[in-house]
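Shown below is the structure under consideration.
Note that one protein chain of the assembly has been removed; the remaining protein chains are unaltered in position.
For reference, chains read A, B and C in written order, and residue numbers begin at 1 within each chain.
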Amino acid sequence: NRLRDHGVEIGVLQPGTFNAITDVPGVQVGHTTHNESENIRTGVTAILPHSGNIFQEKVPAAIYVGNGFGKLAGYTQVKELGNLETPIVLTNTLNVSTAMNAVIGYTLEQKGNENVRSVNAVVGETNDGYLNDIRGRHVIEADVIQAISSATSGTVPEGNVGAGTGTICFGFKGGIGTSSRVLPKKSGGYTVGVLVQSNFGGVLQVAGVEVGKKLGHYSESFKYSPDGSCMMVVLTDAPLDSRNLERLAKRAMLGLSRTGGIASNGSGDYVIAVSTAEECRIPYESENPIQTVPTLRNEAMTPLFLATIEATEEAILNSLFAGETTVGRDGHKIEALPKEKVLEMLKEAGKMD
Amino acid sequence: NRLRDHGVEIGVLQPGTFNAITDVPGVQVGHTTHNESENIRTGVTAILPHSGNIFQEKVPAAIYVGNGFGKLAGYTQVKELGNLETPIVLTNTLNVSTAMNAVIGYTLEQKGNENVRSVNAVVGETNDGYLNDIRGRHVIEADVIQAISSATSGTVPEGNVGAGTGTICFGFKGGIGTSSRVLPKKSGGYTVGVLVQSNFGGVLQVAGVEVGKKLGHYSESFKYSPDGSCMMVVLTDAPLDSRNLERLAKRAMLGLSRTGGIASNGSGDYVIAVSTAEECRIPYESENPIQTVPTLRNEAMTPLFLATIEATEEAILNSLFAGETTVGRDGHKIEALPKEKVLEMLKEAGKMD
Amino acid sequence: NRLRDHGVEIGVLQPGTFNAITDVPGVQVGHTTHNESENIRTGVTAILPHSGNIFQEKVPAAIYVGNGFGKLAGYTQVKELGNLETPIVLTNTLNVSTAMNAVIGYTLEQKGNENVRSVNAVVGETNDGYLNDIRGRHVIEADVIQAISSATSGTVPEGNVGAGTGTICFGFKGGIGTSSRVLPKKSGGYTVGVLVQSNFGGVLQVAGVEVGKKLGHYSESFKYSPDGSCMMVVLTDAPLDSRNLERLAKRAMLGLSRTGGIASNGSGDYVIAVSTAEECRIPYESENPIQTVPTLRNEAMTPLFLATIEATEEAILNSLFAGETTVGRDGHKIEALPKEKVLEMLKEAGKMD
Partner (left out) sequence: NRLRDHGVEIGVLQPGTFNAITDVPGVQVGHTTHNESENIRTGVTAILPHSGNIFQEKVPAAIYVGNGFGKLAGYTQVKELGNLETPIVLTNTLNVSTAMNAVIGYTLEQKGNENVRSVNAVVGETNDGYLNDIRGRHVIEADVIQAISSATSGTVPEGNVGAGTGTICFGFKGGIGTSSRVLPKKSGGYTVGVLVQSNFGGVLQVAGVEVGKKLGHYSESFKYSPDGSCMMVVLTDAPLDSRNLERLAKRAMLGLSRTGGIASNGSGDYVIAVSTAEECRIPYESENPIQTVPTLRNEAMTPLFLATIEATEEAILNSLFAGETTVGRDGHKIEALPKEKVLEMLKEAGKMD
């Protein structure tokens, strides 16, 4: 029931086995979903770039800020040092600090980290306050630990799960979405996987078809909404340094744009990009002040840029196709994307048979 | 013969009278075209935010770097001081310095600037070296002066003119393109005008229709090409400070993305954004250390973001619709976009009647 | 017993009444100090730019990252929107998230904020893990609330208080320090106040005298220390926009340098700059999309730059002069600066009578 199951292809590159961020070897994703009582529609999603001790074996990383009306934690240290030392956690806006606390605790407790006294938790968020009683701050530390420890490879649940439980995209129910691309051998054969927490607005386009315009479903879409945002996580097994990871991250915004996203004033659009290549890991401590690492030359980046754009576009669309109609806080109701109608439009536009 | 003449609308907002950057009051554009002998296909395009002495009456400005494989001059001072003090000039990569010399000379000579000893010339470029003997550096200072002094309001020539004479876009003949949007009264009624010098690659989409993919015209499009680039100039009469102009500039990249652009490694993608609002002008010298200026609040930016995205997308498409088949250096030939075929595809996709 | 009490003047500008950040009208500072049992040496310092509801009456702000090995919260939103909407809170590295939770709670609870669903808490930190059981994360939310609610104008306690309880500077006991400068009337008469949480290394210089070198107290000072850091808060009543506030913030690093600081790899050096000018406040909500605000022209910034440099240098030195010998975690002991010896050196160098 994903977009691609209907024969609609986004872009010119091919996805991996699961068409998910978990196509990148070693990557795991876990969710904790709070879908309780009438008012709680929130949760946590954790993405692990590898299954080892990330603090001891850091990964090259970069974060790009598409629009900074957001509360993502950990930005400046990633920028300065070029690496990530914790799992990536996504949740709601007002629970970022709770999630940080959990990630810090998780790291301090890990075997081998007994003397660690400094942890840069990377936690992203979007604001689910329309469907969720966000002021109640219902995510607790245990939720985060559970998302991390239940993380698995393989198929990734999408839509109303984890950090996407209460999010809204183009006025429809959004949530978690994921996709991947595998480069041809001649371009290196690398995999790029993207996972999004979609919660933003604009004028929806599906595979280039102006769904938002046709449905007239955009009148409010470009007015002030501090609650918008899109978190994008881009992982790849290509060996990249932080400079080229930042360039890669930047391209995710181009993918967002192709769904009709406009990065409105009230949007917190952040892209976290990480290389999972084993040969690029950065040991926390080392006898040797010099590290010799293979990295891709600048001109080898272009196919990875394209892969990121395509996978981001499709991940967002997947979040919309998986999102389910939700009633939440104070009876607020957000409809799922009218998939039948959309598929009809796609058919008319020649995007599917 | 522009895209919109065929009934194809990009986005949901309406363009201004000329559907051009000159819809922003006071803005003027001039071109000098070098289409000589077999090998020279280059030129100069000048954009004047107002017709006064720009050095004496500076304008709030920002430059956003989409991808920095380019030689644009003037970036760091605009970033630091938040203003522009010369006309904006576009040309080819290896003539940026010639154009700077011309702009400096122009400014030093202007009445009232007799004691000026520091000029920050803003000159952008793309690389027309496939069609043009770029190593010959055929643009001379007089060309730049001519482009500036011949600048006019009203209709803007597009395609193979000025700085677009020898540029290539998605493997077809690109060049100069322009478009505009006028916000509804309730959103402020401001005009946003965009002018592009298109010279980049990717997988072409026209109004969401995958033209590049259907034509199979992209196989080479995502390999290394240091010659790519897109210069985008965004002018608006909305009263904006440099911080919000930088945010506006950032959105032009989202418009580029919607045409299928991917900001390849070898691309120099720059956006120069300027507010032409008279009440925001910054006098070179002033008795008063304090300047009191009206500017838009952050949350009023969203409609301007949408306008920038739409106008950039359409400006790039206009450059392709205006581009004409060109033979240049060493007999290199670049075809114009096959407009008939494209319009047929648009029709099939329901984008036009 | 502050440096200036001994007749030593830093720079050429004069301080305000208290030679403290509280010389900026309306500014208040509060501390919560945890000096308990053998292992707890930590605390919280809160700085309030004004005594109203900061979320409803935001202040123009910027944050400059001198070296980003730190966990400061709130950076990207301040950068994007150019404003601050909470008190500034300083604490230890591993309690940033606790402090964020407290600041979020504080803001949600404030009268008038009943419908607020998004809060950008700005929390800075340095690592007091040598003297303090930082892994125990002993700061609780109530400590933060207390620091905020007990904030007062007037004299500011320095040294082993609040967030400076367990910090180390140039190998001596550091902590909280503050200083101010008042510009001459012809330069605008504005006040610049600085408060620091000093916890960094280098080769100490006091008023240009090479104390560290003379004492041989630097052998370890330039090796790896992830625990270093300096938080600097710069407030001024000059009417500034966020662009010029960022430029101002940058100058605090020049002040840090004059004490011998080198911004080592392991240092998290952040400067938070805020304009407290009433006419620059940014209402959370407004009927009018346009705000008309007086701001200083670029060329009026230079005296403010000098004031920031001088006040930062003196604030750091004040933190050292106020720091007291401390025994903490696992019996770790850090001596106070040997003030007698230092004053002797200053005398010999002709810096005091």
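Throughout what follows, a contact is a pair of C-beta atoms (placed from the backbone, for glycine too) under 8 Å apart; a residue touches a chain by one contact, two chains touch by 3 or more.
Please read all numbers here as calculations on a predicted model, not as lab measurements.
**Student:** Among C:Ile140, C:Ile262, C:Ile290 or C:Ala336, which one touches the chain that has been omitted from the display?
**Tutor:** In the full complex, the listed residue that touches the missing chain is C:Ile262.
**Student:** For the chain left off this view, which of B:Arg4, B:Lys79 or B:Lys339 is in contact with it?
**Tutor:** In the complete complex, the chain left out is touched by residue B:Lys79.
**Student:** Using the definition of touch stated at the top, determine which of C:Thr17, C:Ser149, C:Ser286 or C:Thr302 touches the missing chain.
**Tutor:** Per the contact definition at the top, the residue touching the missing chain is C:Thr302.
**Student:** For chain B, which residues reach the chain that was dropped from this view?
**Tutor:** These residues touch the chain not displayed: 65, 67-77, 79-81, 93-94, 96-98, 100-101, 104, 108, 116-121, 127, 129, 134-135, 137, 226-227, 268, 270.
**Student:** Residues on chain C that touch the omitted chain in the whole complex?
**Tutor:** 11-12, 66-67, 202-203, 205, 207-210, 213, 218, 222-224, 226, 247, 250-251, 253-258, 261-266, 298-303, 305-306, 309, 348-350
**Student:** Would you write out the residues of chain A that touch the absent chain, in ascending order?
**Tutor:** Considering the whole complex, chain A reaches the absent chain at 80-82, 188, 239, 241-243, 247, 282, 286, 288-300.
The rule is simple: only the chains that are shown with their structure count from here on.
**Student:** Which one chain sits nearest the middle, judging by mean Cα positions?
**Tutor:** If we average C-alpha coordinates per chain, A lands closest to the whole-structure average.
**Student:** Using mean CA coordinates as chain centres, what's the chain A-chain B distance in Å?
**Tutor:** 32
**Student:** Just curious, how far off is chain C from chain A if you go by their C-alpha centres, in Å?
**Tutor:** About 35 Å separates the centre of chain A from that of chain C.
**Student:** Where in chain A do residues touch two or more other chains at once?
**Tutor:** Touching at least two other chains: 67, 226.
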